[in-house]
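Our next item is chain A:
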Amino acid sequence: MTMIFIFLGLSLLLSYVLSRKQPTLGAYFTIIASLAGLISVYLLRNSVGVTESFYYLNFQITTIGWYFAMILLTVYFTSAFFNPFWMDELIYPAAYNSLYLLSLVGTIGLFFAQDLMTLFICWETAVWSSMLIVQQGKSRQAAWVYFVISAIGSMSTLFAVLLTMYLSGTSEITGALTYFTTAPVAGALVFGAFILAGLTKIGIFPFHVWLPLAHGSAPHTFSPVLSGGLVKMGAYIAYLSVAVFPAYQVFGDSLKIQGVPLPIYGLMILGAASIVYGTLRAIQQEDAKRLLAYSSVANGGYILIGILMMDQMAFAGGLMHLLNHAVASAAAFLAIAAVAKRTGTTKMSELGGIIHRMPITYTVYLIAIISMAGIPPMGGFVSKWLIFQGLSEKGLILLATAAAFGSIGSYMYVFRPLSAVFLGQLAPKYEHIKEANPVMVTAMLILTAMSLLLGVLPNLVLKTIAKIQIELGINPIIVNGTATLTENGSVDMLQVFTVFGFGFLLILILFMVLPKSRRVGLMDTYTSAEFIHTPELLHYGHSFYAPFERLYEKWPSVLPLYKRMSMKLSELGEWAESFFFHPDPNRAVLWIVVVAIVVIIGGAQ
Partner candidate 1 sequence: MWSPVWLIVLPLLMAFISVVIKKQQYLLLNLSILLNLAVLYLAPQGMVIIGGFRPPFGISLNFDRYAFISLLLIQVLMLFATFIAGPLAKKYGTVLLVLLAGINGMLLTNDLFNLFVMIEVVSIASFIISTSNGKFTHTFHYLILASVGGVFFLLGAVMVYAYTGTLVVQGLFATLGQLPNAISLIPMMLIILGLAVELKLMPVGSWAKNIYGNSNVLTGPIFAAVLAPAFGFVFGRMMGEVVVLNPITGYTLLFMAIATFVLGELAAYRQKDLLKTLAFSSIAQSGLAIILFTLNLPFAAILLLINNALAKSILFWVATGVSTAYETSSMKGLRGVFYNHRILGITFSIASLSLVGIPLFLGFYAKVTAVMAIFTTGLIWIPVVILATAIIEGAYMMKWLLQLWSPAKEGHLASTEEVPEKREALNMTQIVAVCLVALILFVFGLVPQRVGRVLSVASQAEISQVETVAEGGGQ
Partner candidate 2 sequence: MSMVLILEWVVGIALIGGAIACVTTENILAAIVRLSLLSMVAVVAFALMRAPDVALTEAVIGSGLVTFVFVVTVKELFAKEDKNEEVH
């Protein structure tokens, strides 16, 4: 394993050198490096339990770590296919390529970390290297918000890590965290600090603000990594804080709701809130990338709830949803990126009818959103179904309702870009665009194939998850052939796929047979002989769900709250500056006198 890190470390240097010579070359190299990483991590699947030390970093191969690392590497690997085509847009291509690999190193290190210090070091490395990549996109503000929100998580992790190390006297993760079975009060503090990091990173409400900003304005090639990959770091922290950290024991004495301790239930409520909030906000978005970012918020909620449940079904669902969402969201982002490469925009109201020019991209996107929305034949369905099963089995009605709401809402938001970007009439200026470059298409097809595969044969993944569950000592999910068994019944995805595939074929045949509709130009709009100044406002993709959005457009947003907080901090700083750092000797001497008086009065007692 050390070799992997050394290899990736060397290759990031090499990619820097190559990129200095020829940016595209370095970018192609990132594909090779991440592929090599993927293969070598895959080969580690049988060496669970092996520990290795590299310098003062200690690593251990665990099933869960392997599972997470594989997800991340898949996303990094496929996204890397897009890197070469964005080199000319970036001002620091060499830095981009090497930071791309550095963040990869950081994330993989995080999943394989054996001790808390290694965990934190890898975490921070991933955060700041990805922050430096995000800044190369459209917005510095976004990168900054990303960093600050991450820093809140980082610092609370650091606090938890150090307090744990201090109290337990060890830094080995399992040993240190299980210490808290005997110290529930400190345990609650550490749990809070830990889970805060997870929440910020997954983008759980109210820490979700960075997601739309960072995803929306990161370089197009990096958005899939952010959404599909880096967010999963938070999920890993959440996993650590309920599965490895004895959360259910620590909160064993607290009030329980349907068997779930209140603090954990509260976190689940936050998860549910982000499902609802993310869904509603996603429906509103005008920009395809921001829309997908909000959908990540919603899906993060599913993942969090699933992991927090720590049971047979929902937990498995949560872990599986990680993979499904990573694959689907990476594919969706990549599809949008491919469109943006050809058209130069991600605003839905400026696009339309791209299906006529980029059919493969359309297919990729279609399958990705089907998976994200959790519509049956795809992987997303299985995981969401499992989570829903778990929730309803425990009787957590509120959460189950939110989950159901999110599923239904996701139909709305995933259909919007599908319709606005790909369907409809093609704008004249895009008449001459071509299908995406074969390299990019390859990457997208890989992800699509995975989505399909996960939908048809979820047992491939569920086996690994069952192994994890056995390691944790909870009932494993039972997989029987292609069928997944639960207490409420079983689902065999192969059968489902057959049925849906049949239906799809039927519709396709009908579509072919039935007469075609008449095609009109996009801007062929009746305007009472007025000249149209702002044609995009008349685009059918604009204000797509206007009547629905109007229901909640007045709802307060969270971002102003943060802005106000930042402003308050500035004001406090200004106050301190004018009060204590005033450039007036009189005042300083006055302060000396005041301090002297205080000290004498205070000290005399």
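Candidate selection criterion: all candidates are chains of the complex that A comes from, given by their letters.
The definition used in the following text is that a residue touches a chain if its C-beta (ideal position, glycine included) is under 8 Å from a C-beta of that chain, and two chains touch if they have at least 3 such contacts; residues count from 1.
Predicted model only: the values in this text are computed from it and were never measured.
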Touching candidate for chain A, same complex, options 1 or 2: 1
Candidate 1 partner contacts - residues on chain A that touch it in the complex: 56, 89-92, 117, 120-121, 124-125, 128, 131, 135-141, 143-144, 147-148, 151-152, 155-156, 158-159, 162-163, 165-166, 217, 569-574, 576-577, 580-585, 587-589, 591-592, 594-596, 598-600, 602-605
